[in-house]
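For this depiction, one protein chain was excluded, whereas all remaining protein chains were kept in their positions.
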Amino acid sequence: MSQQIIFFILAAITLTSAVVVVTIRNLFHAALALMVSFLGVAGIYVLLEAPFLGMAQLLVYIGAISILIIFAIMMTRRLMQTNESPFNSQAVGALVGAALALVILFVVIIRLYPMAPGDGVGQSAMAVDPAILQSSVARMGRSFVSAEAYVLPFEVASVLLLAALVGSIVIAWPRRGEEDNQ
Amino acid sequence: MIPLSWYLLLSAALFCIGLYGVLARRNAIAILMGVELMLNAVNINLVAFWRYLTPDRSVGLVWATFVLTVAAAEAAVGLALVISVYRNRDSVIAEELDTLKN
Amino acid sequence: MLAEWQYIGIFVALSPIFPLAPVVLNRLLGPHRPNPIKQQTYECGIETVGDTWIQFKVQYYIYALVFVVFDIEAVFLFPIAAAFGQLDLFAIGAAVLFIFLLTDGLVYAWSRGVLEWV
Partner (left out) sequence: MDILDLLKSLLSLSLGDFIRRNFGTGPGTELLIDIGGVVILSTFCLLIVIFLIWLTRKIVARMQDRIGPNRVGGRYGLLQTVADVMKLLSKEVINPAGADWVAFNAAPLLIVMAALLMWAVMPFAPGVIGVNLNIGIFYILAISSASVMIILLAGWGSNNKYALLGAFRAVAQMVSYEVPMILALLVPIILASTMSTEGIIAAQTLPFILFAPVSALIFFISSLAETGRTPFDLLEAESEIVAGFHIEYSGMKFGMFFLAEFLNTLFMSGLVVTLYLGGYRFFGLENWVSADGYPYGRLIGLIAFFAKTFLLYFIYDWVRGTLPRVRVDQILNFNWKFLVPLSLALVFFVAIVDKLIPTGTNVVVRMTIHLLLNILIAAVALELLRRRGRQNRLAMSAGGGSGGVEAVAGHGGGHDDHGHDGPQPIEDVPDVLDTPLGVREPVAVPAH
């Protein structure tokens, strides 16, 4: 019962701030709302007994990606003070499309999975030994680097990060003399 | 005692809000924020299925971490593009970046 | 597991009270007579010129960028370190390769001169 209340609080925080993110004109406030939304999602992870991922969410999204976003907002600041609408010409169509997608997803989910809390499969979290959940982080670390699990995606992730770093530097770093033409 | 479907509904709602942001916003940074919301929705799904179906394996957590990685890489490159485009074109409005069109 | 995080949840719920109490007390005890001069932005005694939200060097963005990469690295390496006792030499090799690849990124950033503060 108390878990359900916490779920509803977290879901309300997440969704409300997500709506604020996509509708508010002030981009800085949108970034703040985005952070609140991320926090809500981190709470959801903790509620799903994946606290490591919740903390990773905090570390990566709040601690790093938000800073990138705010820096980017800061650097492109001059254009932010217009009174133009924050939406483009297809906003109405987008709203209809997103609402349609939402309805379809809801129908599918409700058809496929039971909605009422109970004891069946999918009605409550699978009952497992707490020790298994406690050791899930170590298990995850092991499967990152074990040959029969995810060592290949793990190295690919590293290459992806390397590519992102190099690519971003190439893109964002001004070439020599570029400022002169500005 | 939370049914799996509640998490899925939350994730679906978050995904559609993000989708709306991506489709409707003019500013490129706001579009990227929408993408981040969508990726978060995906991660909620992954973790929820992990907890409800295979809590004794690490598959859901591992892939959620990879999604996190992809999200970070996407944000880094995307925002670098925004900064670079802003420097060259003086605009971050996605609709106005249509050089290829003409 | 959730019983442990219940403590953190309560902490998160209660901890705003501790900074909020002195701030509210200050608002109640202190005087409150705002006027435009008092509320002016402080800038060494001269009047503020121009917009505050000026633009900044791309340098800051690059530092944040390198940090993002190492942050993700932490997300991968912490679970591996926590499972260190159960790993074989192949696994350590994979983790070391991971670190090595990221070091490449740092070396590239260094050689491009983006870590140079100007």
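The letters A, B and C name the chains in turn, as written, and every chain counts its residues from 1.
Everything below uses one rule, namely that contacts are C-beta pairs under 8 Å (C-beta built on N, C-alpha and C of every residue); 3 or more make two chains touch, one makes a residue touch a chain.
Nothing here was measured: the structure is a model prediction, and the numbers come from that model.
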Absent chain's touching partners (shown only) are A, C
For subunit A, which residues touch the unseen chain? 28-29, 32, 35, 51-52, 55-56, 58-59, 62-64, 66-67, 70, 75, 78, 134, 137, 174, 176, 179
Which positions on subunit C touch the chain that was left off? 3-8, 10-12, 14-16, 18-20, 22-23, 25-27, 29-34, 36, 38-44, 48-50, 52-60, 63-64, 66-67, 70-71, 73-74, 77-78, 81-87, 89, 92, 95-96, 99-100, 103, 106-107, 110-113, 115-118
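The rule we apply is simple: only the chains that are shown with their structure count from here on.
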Report the most central chain, judged by the distance from each chain's C-alpha mean to the global C-alpha mean. A
Centroid distance [mean C-alpha coordinates] between subunit C and subunit A, Å: 17
Chain centre separation (subunit B, subunit C; CA means) in Å: 21
Considering subunit A alone, which of its residues make contact with at least two other chains? 3, 47, 49, 52, 56, 60, 64-65, 68, 71-72, 75, 133, 139-140, 142, 144, 157, 161, 164-165, 168-169, 172, 174
By the touch rule stated above, which residues of subunit C touch at least two different other chains? 58, 61, 65, 68-69, 71-72, 75-76
Enumerate the contact residues on subunit C facing subunit B in the complex. 58, 61, 65, 68-69, 71-72, 75-76
Write out the stretch or stretches of subunit B touching subunit A in their complex. 1-10, 12-21, 23-27, 29-30, 32-34, 36-37, 40, 43-44, 47-48, 50-53, 55-58, 61-62, 64-66, 68-73, 75-77, 79-84, 86-87, 90-95
Spell out the part of subunit B that touches subunit C in their complex, as residue ranges. 65, 68-69, 72, 75-76, 79-80, 83
